[in-house]
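Not every chain of the complex is shown here; the ones you see sit where they belong.
When the chains are written out, they are named A and B in that same order, and each has its own residue count from 1.
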Amino acid sequence: MTETLALPADAPAKRSDRIPVAVLGATGSVGQRFVQLLEAHPWFRLHEVVASDRSAGKRYADAADWRLDSILPAEASAMTVKQLGARLESRLLFSGLDSSVAGEAEEEYANAGCVVVSNSRNHRMDADVPLLIPEINAEHLGAIEQQRRRRGGRGCIVTNPNCSVIGLAMAVAPIERDFGIEQIHVTTMQAISGAGYNGVASYAILDNVIPYIGGGEEEKIESEPRKILGRWSGDRFEPAPMTISAHVNRVPVIDGHLMTISLRLRGAAAAASAAGRRAGAPAPTLEAIREAIETFRGEPQELGLPSAPKQPIHYLDAPDRPQPRLDRDREQGMSVSVGRLRRCPILHYRMVALVHNTIRGAAGAALLNAELLEAKGLLR
Amino acid sequence: MTETLALPADAPAKRSDRIPVAVLGATGSVGQRFVQLLEAHPWFRLHEVVASDRSAGKRYADAADWRLDSILPAEASAMTVKQLGARLESRLLFSGLDSSVAGEAEEEYANAGCVVVSNSRNHRMDADVPLLIPEINAEHLGAIEQQRRRRGGRGCIVTNPNCSVIGLAMAVAPIERDFGIEQIHVTTMQAISGAGYNGVASYAILDNVIPYIGGGEEEKIESEPRKILGRWSGDRFEPAPMTISAHVNRVPVIDGHLMTISLRLRGAAAAASAAGRRAGAPAPTLEAIREAIETFRGEPQELGLPSAPKQPIHYLDAPDRPQPRLDRDREQGMSVSVGRLRRCPILHYRMVALVHNTIRGAAGAALLNAELLEAKGLLR
């Protein structure tokens, strides 16, 4: 069972002190995770649930086919679902909307002054929208100022990456930061929950692997990390100068995207590495790479954000780890796990990474993003 | 249900005309597949079943915990299991022995004049032992002459590759043959049957993926294809000049090893390919690669060997194929399936391949090897 995110010692005692929020697309799989994770959140409280025509007007308990292994929170249960597009009382909106409607709806709410923290893919690559992983690129929040100028108000959209991308970007970020990466070759083995509750028929996936995921999954993995690992120059995003090749697969696993990663360093580090391999010279050793991974921290840790894992990346020593079922729930599903770091005979290094796709890779990611916004005073 | 291999029209009518064979390690998972596939074989008939101490002396039906989804053949059922090491009446031996005993036992039988067609790993890399995939390197049988000289008799060992390697080598062989390959980057997703019946606990693999396989699986995948795709110079094997990087994973699939493959061409083809990508020039197009794959044939097809698939590699157009459950049984499990051929942003090309690991990747492979030996007059 997935534990709800832990409350820090200084959590506000009263629910009424918490910031009211709305969840857009509240009946879907990501929406349900938002509802679950918000139940005990120390800073935010669920105030409105919003969904499409079909659900609007119903009690949330009736509109949502609750599928999580925790009990539907009583307060959410009794809420009446509001219609997408309706004027909302909350200013902070979490969006788990389907991409078929997210583009326009999120834009409208942002233009109306709301802060939309979205898990949808529609605005991820927009020129002034942060594609945020707080441990990696908190400075991308600088783009919000420009975005607000464009909108002429206090509204904005902040997005989190595709579920696989979060795992990949987190796993390589310490290496990119310390040594610079030129190429990443990744093969993913993704859990069925990534496709939503009804996304993958059991007849399709039992005793099977499907070497394909629709919706441009490979393209997202090949492009989003470049924005994430790049920099905000003050007026535009400059992507990291790396090339990514992604093969994606769907596997019969409930939660947890596993991926094998090979990567090539760039510039001086690469030269040193190549030299090191030939001559035994002491440049980027496996130990140095590993240390970069284990000591990796970011603003969420410094700020003590409520959903922040203490250690963003867990390096596992056992030769057969990480594994989805055994490691996906580390730090309430908010840590990425990495293992099997070793030399690659073709690129420079290789390793295995795992991310809980519906927590760190979706709803938990958005929550952490909102916490960073609050901590930085950007929700006001 | 796996169909038994089809009988050609001119199959010998009488069982007594067929060549008597023994199966070493007959009670294990590969051994059982041998027994199954031999039941209706037109050239060979099962004459002896051989296993370790624990099983020796028992009826085969009692010694083997039959786990295949076809019925245990009646003739095999009634045979008394002979002790490994005993003198056998058959000269052709199929070995599915565990690697802990295969090394010595196979050597002894070969020195005693037997032709040992083995699925075990022990002698695969021996200097004068063919690591045979008949469609690819039938000329490696030239090594047998040297091997027989060494042994001073008519005995010899012929091996087939690791189950994943067969899939990989088959999938890339047409490209290597026509264009030359410099680098292969492969991530496998391997079925549980590859570990034997009791190899993977259900508690370990349900709702899970294990990013590791013991016994040097990655090392085999990184070395065996070089021997297979290399040449027999007349007195030694010259490995193909390529580098391979393998990540292996165990997935909850019964049969069928799926793999994502990226590869870089070498020399002139590579230059042309690089040029082609930049300049739109007409060198190694995806169509040319695909045609190489689809038209690929070898001696088994020319000779019409009983276990030979009509088309060794099936190229599948659907964007989400091949899939283990849907494609593993093509041509009775003897064809390899390939799909999703496309450009790789890092190496040159990428694709997905699938092999039935216990048929084409094990017992069926050995059977085809033995058929080639017979067709070439090397069993006499």
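In this text, a residue touches a chain if its C-beta (ideal position, glycine included) is under 8 Å from a C-beta of that chain, and two chains touch if they have at least 3 such contacts.
Since this is a predicted model, take the numbers as computed values, not measurements.
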item: Identical protein chains in the complete assembly, only 2 of which are shown; value: 4
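Following the convention adopted for this analysis, only the chains that are shown with their structure count from here on.
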item: Inter-chain centre distance, chain A versus chain B - centres from mean C-alpha coordinates, in Å; value: 42
item: Touching residues on chain B, where the partner in the complex is chain A; value: 183, 185, 187, 189, 206-212, 222, 243-245, 247, 249, 251-254, 258, 260, 262, 319-326, 339-340, 344-347, 350, 352
